[in-house]
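A single protein chain has been omitted from the complex, and every remaining protein chain is retained in its original position.
For chain A:
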Amino acid sequence: MRSTLYILLAFGMLAVFLEACSGPDTIADLSNESYQLLDSDSSSIIFPSHFRGETTVISFIYTHCPDVCPIITANMKNIQSGLADTSDVQFVEITFDPERDTPSVLAEYRKVYRLNDQFTLLTGQPAIIDSLMSRLHIVAKKAKIDSLQQDSSDYFMQHSNTIYIMDQNGRVRTEYPASVVPPENVIEDLKKIR
């Protein structure tokens, strides 16, 4: 009777240990999915297979966003600079606003915020971007501001504010409030997921 209890206890501890080692659960498994996108050089990128084998920090932005999106980008850069070793980590920012954020506009954003080669900025056909956003529970909707209505092309967006970590196999594992999460929190999880 006592030996059975010890065996059960040992199995229980093993389960807890394995859970701790494997890190957080999967939020979305994209490993068998494929989204054809474009980077800021207009090169075709198949997401997420392009990033297979590397842990990827993912956020969503749009370049006409003057306040919150630059904070998200700054936070991504802070995560990058806080990592002692970034050799197997990629940083991806996907636009909510593919109509205006063409590859050349994303290239300007990359230049303005001095993003290095570990950053990939992605846009694509609106339907494909919508599909990916929907899969990751990202919401963005156009919002007109009265003072801007004289310019019919001007709009802002209400949008989700999320950073994800995707593991080497295309599984999205963790999520954070993008503009306010302390970089250390993301870095700590990256160490578990890598």
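Convention: contacts are C-beta pairs under 8 Å (C-beta built on N, C-alpha and C of every residue); 3 or more make two chains touch, one makes a residue touch a chain; residues count from 1.
Operating definition for what follows: contacts and distances are computed from a predicted model.
Undergrad: I notice the complex is incomplete. Of the names "Copper(I)-binding protein", "Allophanate hydrolase subunit 1", "Amidase" or "Carbohydrate ABC transporter permease", which is the UniProt protein name for the chain that's not shown?
TA: Cross-referencing UniProt, the chain left out corresponds to "Copper(I)-binding protein".
Undergrad: Which of A:26, A:49, A:131 or A:160 sits in contact with the chain that's absent?
TA: From the options A:26, A:49, A:131 or A:160, the contact with the absent chain belongs to A:160.
Undergrad: Kindly state which of the options A:68, A:128 or A:193 is in contact with the chain not pictured.
TA: A:68
Undergrad: Can you work out which residue in A:35, A:91 or A:113 touches the chain that's missing from view?
TA: For the chain that is not drawn, the touching residue is A:113.
Undergrad: For review purposes, identify every residue of chain A that touches the missing chain, sorted by number.
TA: With respect to the unshown chain, the touching residues of chain A are 63-68, 70-71, 74, 77, 108-109, 111-114, 139, 143, 145-148, 154, 156, 158-162, 177, 179-180.
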